[in-house]
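All protein chains but one are shown at their positions in the complex.
So, chain A:
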């Protein structure tokens, strides 16, 4: 049990300072720097942004337009800065961590479109 807790703590500590993407039940997504958590999975994110799905009406309008014209059309999510936030554990519908991607086979070189050819 003690070992398990140590492992759990280690895992959680490894996430500190990373950017988390947290979705809440009403569909909004929050991104921010992970600062703190506890047993109930309450989390604190700093310099957080809130993203909301576009309103149903403009989404529908975009889809209709795509159908009618065949041209791609976007209905953007709206975002705003919300600063320091607490997300209670029970509000977390989905949690993701953003990480640097290691390009397979590369020697630590960051991926770039140009090197692909």
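As a working rule, a contact is a pair of C-beta atoms (placed from the backbone, for glycine too) under 8 Å apart; a residue touches a chain by one contact, two chains touch by 3 or more; residues count from 1.
In the analysis below, contacts and distances are computed from a predicted model.
Colleague: One chain of this complex is missing from the view, so tell me which of "Small ribosomal subunit protein uS9m", "Trafficking protein particle complex subunit", "3-isopropylmalate dehydratase" or "Amino-acid N-acetyltransferase subunit Mak10" is its UniProt name.
Modeller: Looking only at the record, the undisplayed chain corresponds to "Amino-acid N-acetyltransferase subunit Mak10".
Colleague: Name, in rising order, the residues on chain A that touch the hidden chain in the full complex.
Modeller: 4-5, 7-9, 11-13, 15-17, 21, 24, 26-28, 30, 34-41, 44, 46, 50, 52-53, 55-58, 78, 80-89, 91-101, 103, 110-113
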